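After this line comes chain A, so read on.
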Amino acid sequence: MQTMTSFLPASIVLVSFIGSVFVFFTKKNENLREAWTFITAAINIVLLFKMAKWVLAGNTFTYHIAEVLPGLPLFFKVDGFGMLFAFVAGSLWVVTSLYSIGYMRPLKEHAQTRYFACFALAISATMGVAFSGNVLTMYLFYEILSLSTYPLVTHHQDAEARGGGRKYLTFLLTTSIGFALPAMIITYLNTGTLTFSNAGIFTQAIDPTLLIVLLLLFIFGFAKSGMMPFHVWLPGAMVVPTPVSALLHAVAVVKVGVFCVLRILTGVFGIDLLSSTPLSTIVCVIASITVIVSSLIALTQDNLKRRLAFSTVGQLSYIVLGAGIATSFGVVGSMTHIAMHAFGKITLFFCAGAIFVATGKKYISQMVGIGKQMPVTMIAFLIGSMSVIGLPLTGGIISKWYMVLGAMDSGRLWILIIYLISSLLNAAYFFPIVYNAFFCKEEDSQFPNKIKEAPLAALLPPVITAIGTVILFIYPELFLNFAKIAVGVSK
Partner candidate 1 sequence: MTLIAIILIILGLFFFFGTSIGILRLPDFYSRAHAAGKADTLSTILIILGCALYYLDYSHYDLASFNVAFKLFVIIAFVFIGSPTATHAIMDAASSAGVEHWSKDKDKS
Partner candidate 2 sequence: MQFITSFILLVPFWFLMSGKFDMFHVVLGIISITIVSLWFGNMLIQSPKKSFPARLGEIFNFIPYLFWLLIEIVKSNIHVIKISLSPNIESCINPQFVTFKTSLKKDFSKFILANSITLTPGTVTVRISDSEFLIHALTDEVASGLPGDMESKVAKVFNERISK
Partner candidate 3 sequence: MIEQAPALIVVIPLISALFITIIGLYQPRVSWLLTIITFALSSIFAFICLKQVVTVGPISYVFGNWPAPFGIEYAIDHLNALIVLMICVVAFLVAIYSKHDIIKELGDKIPHFYSLFTLLVTGLLGITLTGDAFNLYVLLEISALTSYALLALSGGRAYIATFNYLIMGTIGACFYLLGVGYLLINTGSLNMADISVILSSNTYSYTVLVAFLFIMIGMWTKMALFPLHSWLPNAYTYAPTSTSCLLAPLMTKVSVYVMLRMMTSVFNYDYIFNVLQWQHIIVALAVIAILAGSVLALRQDNLKRMLTYLIVAEIGYMVGGAWLGNANGFTGASYHIIADGFMTLCLFLAIGCIIYKVGDASLSSMKGIFTKMPITMVGFLIGAFSMIGIPPTCGFFSKWYLISGAYEASAWAFLVALLISSLVNAVLFFRIIEVGYFQALPSEEPNHHHPKITRDEAPLTMLIPLLTTAGLLIGIGLYTADIVTYLIHPFIKNFL
Partner candidate 4 sequence: MEFIINYYNYIIVVIIMMLGLWGMLALSNLVKKLISMAIFQTGIILFYISMGAKKGASIPIIKQAYDEHHHPIHQTINNMDYANPLTQILMLTAIVVGVATLGLGLALTQRVYSEHKSLHEDEILETLS
């Protein structure tokens, strides 16, 4: 175990940022523009791999950016958890970029340059969040992410997009400024530090009521995690182009929210503090409610993307719930679930987008029999939904397994029941789609019995991610090890 100062984490953040600038200034030439996207993504991946090796060996990277407040610098610290998240974001960025090209070009979307530039910027911010070494840095990149995704959310620039964008920013900024900021400051004033540490930073005795308040402020403050009642922005932001929904809901935004909450729970409060106080229960209760309610809502949605969105809300709460259990296994599970869910959910979104590109259909009721027209897409959809539900052969089972283990460790049976119910609900809202797609009656089918998939650039990504999902079942160590290192559980 050693800590080394390295420019690497900063360089990853910078590369994406510079990439975004390049994209912005090469608006004339579309191919060159997208080449930049890929080049930066590739560089990022390479750098990430380089770091991953060291991190897996148990080292941490730090990089001190600037001391913005006395004793409170902006700095990067890369540990297993951050690495895990960066990996997810970095690898999925490539896929999403590919998909974006396949999605945007056929639809002749306007302002593509802005889109790609903001996309790169969002990734840059995501990486920043992943590598941040203290709450302040995390908050900084969190805000940058909120702002840089705003143009993405409102990409269509019509009335609907405006409403969605309004909701998006209102919720994210309100919560982050109104809750997270004071919580952060109060924490700092009480502890004198904001640097994450696995033992938590509340070392001296703190008024328990204050702790509860802080916990609530933090959980709701990072509203990207979609905890009810601050989840409203998420379905609202469904008006965006599908690649953006993919980015929002699978890769960057919501995952950042959850990542932040997890970081706060593990790095600021610490598992020990959580488990030894009622805090753990509070987190669990909030998360459980969200899980159940959002799954129930998802059942009632007809718009495919909205259903996926509510599913996301539920899954995010899963992750928080896992951390809320406050046992090592639970935390490992929830960390891993970030990755697993990312792959699963992005597949689903890609599929939804592919369906839209190929047929222009948005509603589930219109998709009866679609499996006959787009078999590949729908198989990918099936795999994705299996992963989200947590069935074997997909990565989702692994993380859920750990979470269940964690719940058993903590001895709270009701959490197990929650997991069970929610999985059932997940299955209830996903399987009918798949079933109807393939096994509907002939006369109900709304599609000709002719294979007509989306263009290759839109088709390939879901396939890739679906395969990734399966691979993650076979080699879960890819992400599991990072999580274990982060929590300190032996491999």
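How these were chosen: all candidates are chains of the complex that A comes from, given by their letters.
Just so we're on the same page, a contact is a pair of C-beta atoms (placed from the backbone, for glycine too) under 8 Å apart; a residue touches a chain by one contact, two chains touch by 3 or more; residues count from 1.
Since this is a predicted model, take the numbers as computed values, not measurements.
Asker: Identify which of the numbered candidates 1, 2, 3 or 4 touches chain A in this complex.
Answerer: In this complex, the candidate that touches chain A is number 3.
Asker: Spell out the residues on chain A that touch candidate 3 in their complex, using ranges where they run on.
Answerer: Touching candidate 3 from chain A are residues 66-74, 108-110, 136, 139-140, 143-144, 147, 151, 154, 156-159, 161-162, 165-166, 169-170, 173-174, 177-178, 181-182, 185-186, 188-189.
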